[in-house]
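First up is the structure itself, then whatever we jot down about it.
Just one protein chain is left out here, and the rest sit where they should.
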Amino acid sequence: MSEPVPFAGVPRWVVAVAAVGALFVLLPLVAMLARVNWAEFFLLVTSESSMAALWLSLRTSIAATVLCIVFGIPMALVLARSHFVGQRLLRSLVLLPLVLPPVVGGIALLYTFGRRGLLGSTLEFLGIDIAFSTTAVIMAQTFVALPFLVLSLEGALRTVGTRYEAIGATLGARPTTVLRRITVPLVLPALISGAVLSFARALGEFGATLTFAGSLQGTTRTLPLEIYLQREVDPDAAVALSLLLIVVAVIVVGLAHQAGGAAPLRRSARA
Amino acid sequence: MSVRAAPLVGAVMAASAAVVLAGCASSAPAASPAPATADTLGGAITVFAAASLMATFTELAADFEEAHPATTVVLNFAGSADLVTQIAEGAPADVFASADERNMAKLTDAGLVSGQPVDFATNVLEIAVPPGNPAGIETFADLAAPDVKLVICAPEVPCGAAVITVEGATGVTLTPVSEESSVTDVLGKVTSGEADAGLVYVTDVIAAGDAVDGAPFDESADAVNTYPIATLQDAAASDVAAAFVAFITGESGRAVLAAAGFGEP
Partner (left out) sequence: MTLTFSATVAERGFEVELRIETGETVAILGPNGAGKSTLLDIIAGLLRPDAGRADLDDTALFDLTDGRRHWAAPHTRGVSTLTQDADLFPHLSVLENVAFSARSKGARKAAAHEIAQHWLGEVDGAQFAARKPAELSGGQAQRVAIARALASDPKLLLLDEPLAALDVAVAPAIRRTLLRVLGDRTAIIVTHDILDALTLADRVVVLGHGHVIEQGATRETLDRPRTTFTAGLAALNLLTGTRTSGGMTTDSGMEIVSTVPTAAPLGSRVAATIRPTSVRVSFDQSTQPHPNQVTATILDLEPRGDIIRVRSDTISADLTPTAVADAQITTGMSVEFAFEPDAVTIHAADAGTERVESRRESPGPS
């Protein structure tokens, strides 16, 4: 016997409006599928430039996601659990890349790390050359993807609260041990879904990469940049690659929902 | 796609392409024809022009409107390939000015051009360097030096194709650090000081003013980009469109284009 559906009270017109919204998002996908040159699809997608772009995109997005995790966890912890003057302001600023147009983000990165940028002479002195390198791509992707992870994690940290950490401390665990054995495992679903969202954002990043890193096959020309270029000569290739990117993104977002939807950890049930 | 939907779809695509390429864009509804009297031309036309023509065509359009007060010229600037895509998808355009013959050919082959395209300008490449020429670039061959950060257009775009041609003609193989999709992006890397040198059009160097220094090179003559202009099949105010094309290819057009650095067609 299947479980009876509980009363939800959703008005019928709401469902209709939702359907329109969903169509708005789905129809362009259908339109793209209709335009794909299926006969040549495989060839287009496996060409040298396409494979180089895909491989570069995957490498850099994964690296960017790792950086987001490494820096995002401490940031989320500080924002969720510390109290200091100006915390609200810091929080708003840290989430700025979310609303900034990516091209603007790229320009900002250029003004910071470029040859003539804020840190330009310091970097040159240290022999570090960022412009036109894969490093620049990873930096641009990290810049735009970091807020996703911080936001997702901060919310979870606030919800979970600190009582388990307090108990862990009274049981003799050092703060780092508490972080490793209690805090992170408790917010693991949010961490995973945040990381996957960051990956998806990094994968689709275009404007900041273009402005900050340039475009060279195998070094800086990620899949979105390759699509942008193919538009000039071969619309079929552009559409085929776009479909490839969509497929990868759908798989990634699907994973995010799987992980993030894990049942919230419950305390002991019945008294 | 129904006839009614085409202009709408075209308008949406025009808007999105313009945003992506950071060019000015304005799209207008189809022209409302007015009877052409003997000495006064009236009506509105939409002109799709390559991005490198922005400054010159804006000036020329204003001049044209002054000469024919009953007319309005609406301009849409973007990369030539983007404009071709928009027109093919049904965007309302009366005149198309392309940055190379290859893109114009796409429209001619598709039967979207009325009559024959006319060449109205040429453009050649020039080396652009940051003010003061920090890397000391003098000749085309200097660009191939290993420690020079050179930025060029990707081969898929007109200015990139020109670079390939020059490479072939000179026998010099370049190793750029970036191959951009638009000349604007190449110029941007030079003006910001990130690149030691970039290969752009003569007209871009002039337009950039003090932001870059130019270094012309002889071999540029090996790769000349010819700019054709044509009226389109679906043009509503075809007489105004034809008049505009004549204006561009005529004396006043040539003068403005020459001042900006364009060569004779």
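Each chain gets a letter, A and B, in the order it is written, and its residues are counted from 1.
The definition used in the following text is that a residue touches a chain if its C-beta (ideal position, glycine included) is under 8 Å from a C-beta of that chain, and two chains touch if they have at least 3 such contacts.
Keep in mind that this is a model prediction, so the values were computed, not measured.
Across the complete structure, the visible chains that the omitted chain touches are A. Looking at A:Leu186, A:Leu225 or A:Ala256, the residue that reaches the missing chain in the full complex is A:Leu186.
The chain omitted from view is touched by exactly one of A:Val14, A:Ile128 or A:Ala166, namely A:Ala166. By the touch rule set out above, subunit A reaches the unshown chain at residues 163-164, 166-175, 177-178, 181-182, 185-186, 188, 265-271.
As a convention for this text, only the chains that are shown with their structure count from here on.
Averaged C-alpha coordinates give centres for subunit A and subunit B that are 36 Å from one another. Put simply, subunit B touches subunit A in their complex at residues 20, 22, 79, 81-82, 85, 149, 151, 154, 156-157, 176-181, 185, 188-189, 192-194. Partner subunit B is touched in their complex by these residues of subunit A: 103, 110, 114-116, 131-132, 210-211, 213-217, 220-221, 225, 228-233, 235.
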